[in-house]
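All protein chains but one are shown in place.
The block that comes next holds chain A.
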Amino acid sequence: MESAPLIQFENVSFYYTDEFGEKLPVLQNLNLTIAEGEFVTIIGHNGSGKSTLAKLMNALLLPAEGEVRVGPWKTGATQEVWKIRQMVGLVFQNPDNQIVGSTVEDDVAFGLENIGVPPAEMRERIDAALKAVGMAAYAQRQPHKLSGGQKQRTAIAGIIAMRPRVLILDEATAMLDPQGRKEIMELVRRLNREAGITVINISHFPEEAVDADRVVVMRQGKIFMQGTPRNVFADVTRLQETGLDVPLAVRIQHYLSANGVPIPPLLHQKELVEELCRLFLNR
């Protein structure tokens, strides 16, 4: 699965400039490598810099210091910004900032026209993408007259139709019901496994991170922890101290273990169920 780095941050710093021209430092000296085919989940407190990091990955923002390399390009020193955006598709945190079409299908078509997909192929891609996110029945509807979750589904369809090599989801399922969120995460996992698409999922739901190859934890503009979900979530206290959380199964294991119950560290709910049954049945 591991292969050449596709995205590489080298000593990246980034500032926003406020209304008075003052610099607001956001990212400081950040290093990060994303390999082709990887599934990375990014978690972190509000304002820790996750969305900023995402926008640096597709050249919507450029580093103030350091370098961001995407495929063969350095985002700060290339004219090929459109090629970068074609390669790295970003689903925005707020779908209103992304949706432009006057109907749901026009909106998906807009992105495809931009990257020069031939009309004959467009139809097929639009239908497939809307079907994949469960919005086929809404193709003719006006996007601004959809419910909150329907807008998010539309925004996701717009990006997956473009078949980017890297798919970044910036809290793209925050407005979906649990079942809907599960379905979209399954879709994304399938794109990762079957089509080899690199996925970067930004989320406040620790449950969404358990199946990732790697979890990156942001804190105040820096990478605070990273590793496999099993390793990162094992450090319950450290995560909770920074305002983050671990999956329910890990919380329960941690509580029981802290109270003297002989139960080993675990990650998945399935493992917790097995351990508890073993203890209850005195096996």
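The rule we apply is simple: a residue touches a chain if its C-beta (ideal position, glycine included) is under 8 Å from a C-beta of that chain, and two chains touch if they have at least 3 such contacts; residues count from 1.
Methods note: contacts and distances are computed from a predicted model.
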Checklist entry - The complex has one chain missing from view, so what does its UniProt entry call it, picking from "Energy-coupling factor transporter ATP-binding protein EcfA2", "Glutathione transport system permease protein GsiC", "Threonine dehydrogenase" or "Ferredoxin"? => result "Energy-coupling factor transporter ATP-binding protein EcfA2"
Item to check | Given A:25, A:72 or A:178, the one touching the chain that is not displayed | outcome: A:178
Checklist outcome for this item: Of A:59, A:185 or A:244, the residue touching the omitted chain is A:244
Checklist entry - So that we can see where the missing chain sits, which residues of chain A does it touch? => result 16, 18-20, 44-47, 51, 93-94, 96, 141-142, 145-150, 153, 171, 174-181, 204, 206, 240, 243-245, 248-249, 251-252, 255-256, 259-262, 269-270, 272-273, 276-277, 279-282
